[in-house]
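Missing here: one protein chain of the complex. Every other protein chain is in place.
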Amino acid sequence: MNVAQQLVNGITIGHSYALVAVGWTLLLGSARLVNFGHGQMYMVGAFVAWWVMRMTGLPYLLAVPAAVAMGAVIGAVMQMLMLRLTLEQNLVSLMIVTLGFGQILEGGAGFAFGAQPQRLVSPLEGIDFRFGPVWFTAQDLLLVVATIALFLVLRWVLARTVLGSWVRMVAEDPKLTQLGGVNVALVYMGIFAFEGAAVAFAATLVAPRTPIMTSMGFDQVIMTFVVVVLGGIGSVGGSYAAGLGLGLFTAFFGALVSPAYTTTAVFVLLIAVMVLRPGDLAAGRGFAR
Amino acid sequence: MKRAGIALLLVVVGFLLPRLLGGSTLVYDTLVVIAIFGTMAYGLDIILSDLGEISLAHTAFFAAGAYAAALLSVNAEWGAWATLGGAIVTALVLAAVLGAITLRTREFAFSLVTYAAAVVCANIASNWSFLGGSDGVVGIPALDLSIGPITLVAGTNTQFWPYAYTLLVLTIYLVHRFRRSRLGQAALMVHMNPRLAVMSGLDGQRIRLMVFLVSAPISAAAGWLYAYQRAYVGPDLFDTYFLVLMLTAVILVGRRNLLGPVLGTAILLVQKSFLSLGAYGDKLVLGGVLVAVLCLFPKGLASIRFRRPARTPAMRSVAVEKRIV
Partner (left out) sequence: MIPVLEVRNLAVSYGGDAAVAVSSLALQPGTLSGVVGANGAGKSTLVNAIAGWSRAAPRVSGSVLLDGEDVGSLPAHEHVRRGLLLVPEGHGVFLGLSVEENLRAVRSPPSSSVRRAFSVDEVYDLFPRLRERRANAAGSMSGGERQMLAMARALRLGPRVLLLDEPSIGLAPRLVITLLQAVRRLVDAGMTVLLVEQNVRAAVEVVDTLHLLERGRMIASGPVAAMKDDPRIIEAYLGASHG
């Protein structure tokens, strides 16, 4: 086994896990919301970028913002529909609704984009960097840099800006936040728009690595679960660390044991953590840290 | 006494329903699947309505029942009664393991872990050759529930109807009894008012585990029958479609409504059978119904006409307590 290469693969995969999970981390930390439509939002992000490139001939790097904008709109629309449930903190119904949104997105994408697997082509995939036994592409580099940048920006916004304070206020006590003159509905909508935009952004950067299909949402989301749970529900820094750790675990488990059982191994790991340290799952403990 | 009479009448009319609807093959096909998926939905119903948690592992229980039936009948050549026992035991073991893992988790953590468990099961089913891998298990024999001299065999859906219907009716009766049982009342109290439950000396974790153990075999029994009806099982049983179908069926009419899940299932499957818009269209409909109902009528369609579907006095006092605390 080429240890150095697996290390590089693990770092790349890890950053992709963290990037896909970042929007959900904020959602979970601030609104205690689980978005089971997250995977389908990822799928739609990838397909919107693919469709824009194909229909308009725009280059990849311009298709990315188009997909991000679409993701933000989807997120905001979802939240507008769910507003009443969100304000009531009806978490059970909210979870089911997000599952429904996932189905809508998947059905809609099937109509719009067809059942065929497609490829979201990034020109950066063709640029290789080689250092002795180790190689990676410019796309991998972009993914890692963009992920680190997004996490740093998110932490800065949460810790240092008034907007970040509002998100933390909503996380702690949405009712009391209203008494600060803040329109809580708008804050929730912003959080959801961020979730949608972030997962679409992640999709445009990660999806060029594999073929894309409208049915891929279910599989794509499962690692995100593990990242947000292991990261300590809603903790931004924790999610980054968990994503990176899982990436390395996946790379080495795949190389040493069996790629087919990687997901299973990861979930067994998750369950082990849950059984041994259930206290870590107390929501909102390390939020915004 | 009057209520028992009405119930009996409903049971008889229900049984004759396919004939009343013309008795075509399509009617039988649809009603058999409604009975099976309705049964599956009741398994989830008691978790969602009585325990107030969302289990996403019920596709796994459903699939576990189906796989147990398939493997035991094809590889071990067990009879249908024996495979039913196998399906229930498999579900109980799975539920006990999962219940122990999720004992201390609530709301989204519970949902995440049950979802994780379903994914692990799906992953194992599509990779492990013992379970048929991605090809699944084919060649499941016809359902044969013959007891001694009484021949009870079903091959076609028309022949399947009495068995699917019986399973459904038994399940509804079981759920009805469960809600009146000590366990059912305790579960509701743990759900509605955990503090009062603790003060009343109820062990919340044990009750949750027990309810889980009641619930899983119901969905597994549905899976067991589904395996015979379809004569094939495969990893597609883990599809989110089943999960969303179950959830929608439970919430569509209204939670804690005895006939709610089967009516919900019926509405959804009738659309799929008679007004199908193709696989994508059906997904859109299912998701759209789910979102629309919860966003517009969070208490289900039954709440449109009636303020609230008959609350038992026990529930009312629990609700009042909750407000005071």
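Descriptive notes on the structure:
Labels for the chains are A and B, by order of writing; each one numbers its residues from 1.
By our rule, contacts are C-beta pairs under 8 Å (C-beta built on N, C-alpha and C of every residue); 3 or more make two chains touch, one makes a residue touch a chain.
Given the structure is predicted, the values throughout are model-derived calculations rather than measurements.
Screening A:Met53, A:Ala66, A:Val144 or A:Val184 for touch with the missing chain picks out A:Val184.
Residue-level contact of chain A with the missing chain is found at 88, 162, 165-166, 168-169, 171-173, 175-176, 178-184, 287-288.
We adopt the following convention: only the chains that are shown with their structure count from here on.
Annotation: 31 Å between the Cα-based centres of chain A and chain B. Residue ranges of chain B in contact with chain A, taken from their complex: 48, 52-54, 101-102, 104-105, 107-109, 111-113, 115-117, 119-120, 123-124, 127, 240-241, 243-244, 247-248, 251, 279-291, 294-295, 298. Across the complex, chain A meets chain B through its residues 28, 32-34, 36, 81-82, 84-85, 90-93, 95-97, 99-108, 110-111, 218, 222, 225-226, 228-229, 233, 260-261, 263-264, 267-268, 270-271, 274-275, 278, 281, 283.
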